[in-house]
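Step one of this worksheet: look at the structure below.
Note that one protein chain of the assembly has been removed; the remaining protein chains are unaltered in position.
And now, chain A:
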Amino acid sequence: MNKDKIFKLAKGFRGRAKNCIRIARERVEKALQYSYRDRRNKKRDMRSLWIERINAGTRLHGVNYGNFMHGLMKENIQLNRKVLSELSIHEPYSFKGLVDISRNAFPGNKLAVKDGSSIAV
(Lines give C-alpha, C1' and ligand atoms only; values in the text may rest on other atoms or scores of the structure.)
Protein backbone atom coordinates (compact mmCIF):
# COMPACT_ATOMS: atom_id res chain seq x y z
CA MET A 1 0.00 0.00 0.00
CA ASN A 2 2.18 2.78 1.25
CA LYS A 3 5.23 0.91 0.08
CA ASP A 4 3.95 0.70 -3.44
CA LYS A 5 3.09 4.34 -3.45
CA ILE A 6 6.56 5.20 -2.23
CA PHE A 7 8.25 3.10 -4.87
CA LYS A 8 6.08 4.66 -7.50
CA LEU A 9 7.21 8.09 -6.43
CA ALA A 10 10.82 6.96 -6.20
CA LYS A 11 11.22 6.13 -9.86
CA GLY A 12 14.42 7.50 -11.32
CA PHE A 13 16.20 7.97 -8.03
CA ARG A 14 19.82 7.14 -7.65
CA GLY A 15 21.19 3.93 -6.20
CA ARG A 16 19.37 2.20 -3.38
CA ALA A 17 16.89 5.02 -3.04
CA LYS A 18 14.71 3.53 -5.69
CA ASN A 19 14.82 -0.04 -4.45
CA CYS A 20 15.12 -0.22 -0.69
CA ILE A 21 12.16 0.98 1.30
CA ARG A 22 14.02 2.52 4.21
CA ILE A 23 16.14 4.75 2.02
CA ALA A 24 13.42 5.35 -0.50
CA ARG A 25 11.05 6.58 2.17
CA GLU A 26 13.50 9.26 3.30
CA ARG A 27 14.33 10.35 -0.20
CA VAL A 28 10.71 10.51 -1.24
CA GLU A 29 9.86 12.64 1.78
CA LYS A 30 12.66 14.99 0.84
CA ALA A 31 11.56 15.04 -2.77
CA LEU A 32 8.05 16.01 -1.78
CA GLN A 33 9.38 18.77 0.44
CA TYR A 34 11.52 20.09 -2.39
CA SER A 35 8.61 20.02 -4.77
CA TYR A 36 6.46 21.98 -2.28
CA ARG A 37 9.14 24.59 -1.93
CA ASP A 38 9.91 24.73 -5.61
CA ARG A 39 6.31 25.22 -6.67
CA ARG A 40 6.69 28.58 -4.97
CA ASN A 41 10.24 29.14 -6.21
CA LYS A 42 9.25 28.45 -9.77
CA LYS A 43 7.15 31.57 -9.87
CA ARG A 44 10.11 33.62 -8.71
CA ASP A 45 12.53 31.95 -11.10
CA MET A 46 10.30 32.37 -14.09
CA ARG A 47 9.81 36.04 -13.37
CA SER A 48 13.52 36.56 -13.04
CA LEU A 49 14.07 34.73 -16.34
CA TRP A 50 11.51 36.97 -18.05
CA ILE A 51 13.27 40.02 -16.70
CA GLU A 52 16.63 38.78 -17.99
CA ARG A 53 15.17 38.19 -21.41
CA ILE A 54 13.50 41.58 -21.53
CA ASN A 55 16.77 43.17 -20.44
CA ALA A 56 18.63 41.45 -23.27
CA GLY A 57 15.97 42.41 -25.77
CA THR A 58 15.88 46.07 -24.81
CA ARG A 59 19.64 46.40 -24.65
CA LEU A 60 19.75 45.40 -28.30
CA HIS A 61 17.88 48.65 -28.90
CA GLY A 62 19.94 50.75 -26.53
CA VAL A 63 17.64 50.92 -23.52
CA ASN A 64 18.13 49.04 -20.30
CA TYR A 65 15.45 47.20 -18.37
CA GLY A 66 14.96 49.76 -15.63
CA ASN A 67 14.37 52.70 -17.92
CA PHE A 68 12.21 50.58 -20.19
CA MET A 69 9.84 49.56 -17.42
CA HIS A 70 9.77 53.11 -16.08
CA GLY A 71 8.71 54.36 -19.47
CA LEU A 72 6.00 51.72 -19.74
CA MET A 73 4.66 52.54 -16.30
CA LYS A 74 4.52 56.19 -17.25
CA GLU A 75 2.51 55.41 -20.35
CA ASN A 76 0.28 53.11 -18.29
CA ILE A 77 0.97 50.06 -20.43
CA GLN A 78 0.06 47.13 -18.27
CA LEU A 79 1.66 44.27 -20.16
CA ASN A 80 3.27 41.89 -17.74
CA ARG A 81 6.80 40.60 -17.94
CA LYS A 82 5.79 37.20 -19.24
CA VAL A 83 4.13 38.70 -22.29
CA LEU A 84 6.93 41.18 -22.80
CA SER A 85 9.54 38.44 -22.81
CA GLU A 86 7.52 36.43 -25.33
CA LEU A 87 7.22 39.50 -27.50
CA SER A 88 10.92 40.11 -27.34
CA ILE A 89 11.59 36.61 -28.63
CA HIS A 90 8.88 36.09 -31.21
CA GLU A 91 7.70 39.55 -32.23
CA PRO A 92 10.81 41.68 -32.52
CA TYR A 93 9.22 44.50 -34.47
CA SER A 94 6.36 44.97 -32.02
CA PHE A 95 8.90 44.91 -29.25
CA LYS A 96 10.88 47.61 -30.97
CA GLY A 97 7.70 49.68 -31.09
CA LEU A 98 7.28 49.26 -27.37
CA VAL A 99 10.89 50.26 -26.77
CA ASP A 100 10.33 53.40 -28.81
CA ILE A 101 7.22 54.26 -26.83
CA SER A 102 9.17 53.83 -23.64
CA ARG A 103 12.04 55.90 -24.90
CA ASN A 104 9.73 58.76 -25.81
CA ALA A 105 7.94 58.64 -22.50
CA PHE A 106 11.07 58.71 -20.45
CA PRO A 107 14.14 60.38 -21.94
CA GLY A 108 16.38 57.46 -21.15
CA ASN A 109 19.24 56.24 -23.16
CA LYS A 110 20.37 57.37 -26.55
CA LEU A 111 23.24 54.99 -26.86
CA ALA A 112 25.10 55.76 -30.00
CA VAL A 113 25.70 52.42 -31.62
CA LYS A 114 24.57 48.89 -31.05
CA ASP A 115 26.21 45.82 -32.46
CA GLY A 116 24.73 43.56 -35.07
CA SER A 117 21.09 43.03 -35.87
CA SER A 118 18.38 43.01 -33.31
CA ILE A 119 16.97 39.68 -34.41
CA ALA A 120 18.75 36.91 -32.60
CA VAL A 121 18.90 33.26 -33.52
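Note that in this section a residue touches a chain if its C-beta (ideal position, glycine included) is under 8 Å from a C-beta of that chain, and two chains touch if they have at least 3 such contacts; residues count from 1.
To be clear about the criterion, contacts and distances are computed from a predicted model.
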Which of "DELLA protein", "V-type proton ATPase subunit a", "glycerophosphodiester phosphodiesterase" or "50S ribosomal protein L13" matches, in UniProt, the chain that is not displayed: "50S ribosomal protein L13"
Contact partner of the left-out chain, one of A:31, A:56, A:77 or A:101: A:56
Touching the absent chain when the full complex is considered, from A:67, A:85 or A:102: A:85
Residues of chain A (touch criterion as defined above) contacting the omitted chain: 49, 52-54, 56-57, 59-60, 85, 88-89, 111-116, 120-121
